[in-house]
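Questions regarding the structure given below will be posed in turn.
One protein chain is absent from this view; the other protein chains keep their places.
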Amino acid sequence: MIAVQDIRDTARDLLAKNEVRAVIGYRRGTNGMFAEPVVITAAEQADQLVWDPTCFHNLSLYLVEDRKFLKHVKQNPDLPIAIVAKGCDARAIVVLMQEHYFERKNVYVIGVSCEGTGMLDERKLASRGIQASDAAFDGDDLVFATAQGEQRIPAREVMADRCLECRTPCPKEYDALLGEDKTGRELAEPFAALKRFEEQDAVERWKFWERQFDRCIRCFACRSVCPMCYCDECVVDSISFPVNAQTSAEEKANRVRWIERSAVRSENITYHMTRAIHLAGRCVDCNECERVCPVNIPLRLLNNKMEREAREQFGYEPGASVSVPALVASFLDSDPGKFIR
Amino acid sequence: MPDNIYLPELARITHIKEEIGGERAIKTFRVEPVDGGIFEHDCGQCAMLSVFGRGEMMISIASSPLIREYKQFSIMRVGRVSATFHELEVGDVVGIRGPYGNSFPVDDWRGKNLVFIGGGVGLAPIWPVITTAVAQRADFKNITVFYGARSPRDLMYKAELERLRGDADIQLSVDKAEEGWKEYCGFVPANVLDKKPSPNNTIAITCGPPIMIKFVIQNLQKLGFADEQIYTTIENKMKCGLGKCGRCNVGKDYVCTKGPVYSWAELKELPEEY
Partner (left out) sequence: MEKILGKTQIDGWIAALSGYEILAPAVEDGIWAYKPVNGEVRLDHGNTTQPPKGLSFPQREVFFSFEQIKGEPPRLTQKLPDAPRRAVFGVRPCDGCGAVRMDKVFNDHVVDNYYQARRSNVAYVGLACNKPQGSNCFCLSVGGSPVSSEGMDVLMTDLGDRYFVAALTETGKALMAAGGKLFSEPAAADRKLLEQTHAEAVAHPQRAVNNLDTVPAKLKASFNSPLWEELARACIGCGVCTFLCPTCHCFDINDENTSASPLKGNRVRTWDNCQFPDFTMHTSGHNPRESLGSRLRQRVSHKFRYFPENFGMPQCTGCGRCITECSVGIDIVTVVNKVTEHAG
């Protein structure tokens, strides 16, 4: 069991000794039982930090935000920024380093193993009719405070699908590590949810996706929450086109609008499919895109499909190691070449 | 206002003049209605010009309301729609809808001295007030026009300004002098401070780059102008022009309906989000 005090002490220590300039972690939010991301900059704030089954956010997103902010204000601080990272989040940090988004010395990883209990899937909890005001880890169970008293549920029953399938509950890249490595958990096969979905034939699957893409309202929450979607200019979007005083009229006039703003099937398909392809070999299955979707589009399936391709075709797993070159940025002699005719 | 507030009328380009060339080219366009008459407007109001297939842009109407046959616009080539506009030719048909926004309270200014202060393409939004005042010359006391740009090549409406001399005191300036330049060399706000227009019974109307407006207002205040005596017209990104899409919202105002014309007394109460 992770003692939240250990997380707080680690953070407090780093800040008090001026070893880091900030710590990105979780604190209790004001929306019921849910944790929320927080960036603390002073040792006294360390007591805010929490660790519970609602710490599902991939905080590496805020490393990206931090880097963009530093670029904007043209600063390059010596001190690293610290981050509380689960196994999945740590892989995201590794991907960012594989892509040279920042250097290893810029970040201090406070690795926290989820020790086999994974993170809560709030929809699975809601479907059981449970309204909780608090959630906590307890061994292999999750304990919820409800109006009817305490409810104890085995974690595997309300754990997110991606946690069930996960093989890296313990961060491999870290500066400090809290918790035990319970990698042998194996609650479900990797890509199990994808396999279940593929029991339908291609025609049925396409119909399913057409219906889902009809429902998308293009709020861009999926893209905004993804740490890998760090492009200043998103190709499939005509709204995030960064312009400055030096951008010429020609550039603005000639910029191609790959998709229109209308949230109609054709545009939504292009948006989601292109985003999935751009994430191929880069997605660590943190599930944030699916979690944040307000209309419950099962986006994870799209990304899983690409990751399975990467795994099967290239034996590649995103975020496994900083020293491994990024899949889409490298070519090895051993790469499959069947498609070259 | 037409029945359908979003449906433009069609207008044909009847005249194009290149004011300045180069990277930040400015062209003056005159458009006339394809069918029937065109809407009337007041000084300071704007219109949405459409290039079908590209989009719309909100531009100040640069011609005086006294001119009924056409509407004039001076457009700088900065972006998607304006760049396409610059490629159009006489005879091409565009869309126009308007008039949008509020106007300069010209009627309140009859009997007063008027000091116009323009910079770059900012001369265009205040040009209707200048030309209307000159056309109704007897209604106004002294008319002074301060106008400046980066270099002599960047001055627009050169011939028109020359024609105004006699009716108005024209004070030109360039940031950087060149051979043969006889008038003031320096920034527009400095020229204003140099020539010391009196605030007595005077209204100052200014438009130009935000930084110029800032220093113009400072210098006018130094010269004793009250906030109610200083008028400007601001820009903000606009899409509907009708106070509904929210894009140009600043404080409690939609700039497209409650602005773009503001006195400094009013404008300083709004958050600086434009």
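We just call them A and B in the order they show up, numbering each chain from 1.
Operating definition for what follows: a residue touches a chain if its C-beta (ideal position, glycine included) is under 8 Å from a C-beta of that chain, and two chains touch if they have at least 3 such contacts.
Everything quoted here is computed from the prediction, not taken from an experiment.
Residue A:S224 is the one among A:Q5, A:Q200 or A:S224 that touches the chain not shown. Among B:L161, B:C240 or B:V261, only B:C240 touches the chain that is left out of the view.
Of the options B:P105, B:P152 or B:G251, the residue whose C-beta touches the omitted chain is B:G251.
Across the interface with the omitted chain, chain A contributes residues 29-32, 34-39, 57, 61-62, 123, 127, 131, 212, 215, 217-221, 223-225, 238-241, 243-247, 252, 260-264, 288, 291-292, 294-297. Taking the complete complex into account, residues 1, 3-8, 10, 12, 34, 50, 52-56, 78-80, 82, 93, 95, 210, 235-237, 239-240, 242-247, 249-252, 257, 271-274 of chain B touch the chain not shown.
Assume only the chains that are shown with their structure count from here on.
Chain A and chain B have Cα centroids separated by 50 Å. Put simply, chain B touches chain A in their complex at residues 23, 77-80, 82-84, 86. In the complex of the two chains, the chain A residues touching chain B come out as 248-250, 252-253, 255.
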